[in-house]
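Input: one structure, supplied below.
For this view, one protein chain was removed and the others were kept in their places.
Chain lettering (A, B and C) follows the sequence in which the chains are written, and residue indices restart at 1 in each chain.
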């Protein structure tokens, strides 16, 4: 992307914070400071927008559970089929004889996605669950 | 804090991103752009310093990007093949003609998983990336 | 791949068969006849090798079933966890309120993969199941 348009501006930070920013950017492999800061802004924008429930978001719901727990898997599957329009697909990894890692890819209105995540994560027997929200990419410049 | 020492520097952002940053900063009640960015940096530093050690974790790395960005997809795939022992599988959803949602399921030592996530998320052109850490289930009673 | 080495040889076919081959190759979007025939040979080699049970293969097991069938999902998950070393991951798509499409990505000795597929496909309530065998890519020139 040669002729990509950018806006240039100046800003100020406490010197110690600037130093730590540069160290972290180096650790993470960013080419320059602007790129590292741009990534933080995009991350914060994604977060900020999910507060407004009707915004369309993408995300993942990550679940770890023991599939031998009675009724658990049937419960999780029933919930998922109720929302099959929102759940794009579910990947299941058989971690060992007992434990499952199940990751759902979801796309829908933020409030609905959050509701589905809450129902799944609160199901009795789920060891750990997490909703990760990201963007559909449409409204976020790269 | 009148006489606080500050370091002044200039940076550049895509104009659309700068505009969205300023709107969000206004929404959140920040007096100026530098203050809003300083807060993001501090937040990211806290996260960055979290201990990621040699214990085995499971997790997901969620990426949203435009697959038309030159070299981006090749870069992401090269990184993933370098760590094919840690990446269990990668699910790719074609969100629209441009945007991809790519979710990697990972299992490995926490520090290594964090390193892989950093490499992928900092790749130029990734709009949003996130590491979500969960458990292998072994050491966690339900 | 500019200087790719090729072996040139001549062969003969009944004229009608050659004509139909060329029509099909055109339909399928091949650039030339050699490429279309090379793909058939590779496909046949993959098939041929799976007869030898200890050869390592990759593949998918595709299942369609109604998750409301009593015990079916528990049975399928139990079988999958028994072979969690062979099953790389399982993707589940919630087709509608009743029907599931479940695709397992597998890698292992041909005879074992076939045994797992047979167990899953023959489970009472599975509407349709299919084992698709492919290669690990290692022993197949492109």
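Heads up, the rule we're going with is that a residue touches a chain if its C-beta (ideal position, glycine included) is under 8 Å from a C-beta of that chain, and two chains touch if they have at least 3 such contacts.
Given the structure is predicted, the values throughout are model-derived calculations rather than measurements.
> In the full complex, which residues of subunit B touch the absent chain?
Answer for subunit B: residues 67, 73-74, 77-78, 80-84, 87, 89-98, 100 touch the chain left out.
> Since one chain isn't shown, list which residues of subunit A touch it in the complete complex.
Interface with the chain not displayed, on the subunit A side: 88-89, 91, 105.
> Take the complete complex as the reference. Which residues in subunit C touch the chain that isn't displayed?
Residues of subunit C in touch with the missing chain: 1, 4-15, 17-18, 20-21, 24, 27-31, 33-46, 48, 58-60, 62, 64-66, 69, 88-89, 91, 93, 95-96, 98-101, 103, 105, 107, 125-128, 130, 132, 134-138, 140-142.
What we mean here is this: only the chains that are shown with their structure count from here on.
> Between subunit A and subunit C, what is the separation of their C-alpha centroids in Å?
Here subunit A and subunit C have centroids separated by 32 Å.
> Quick one: subunit B and subunit C, Cα centre-to-centre, how many Å?
Roughly 35 Å, centre to centre.
> Would you mind listing the residues of subunit A that make contact with two or more other chains?
89, 91, 93, 95-96, 98, 100 - these are the residues of subunit A that touch more than one other chain.
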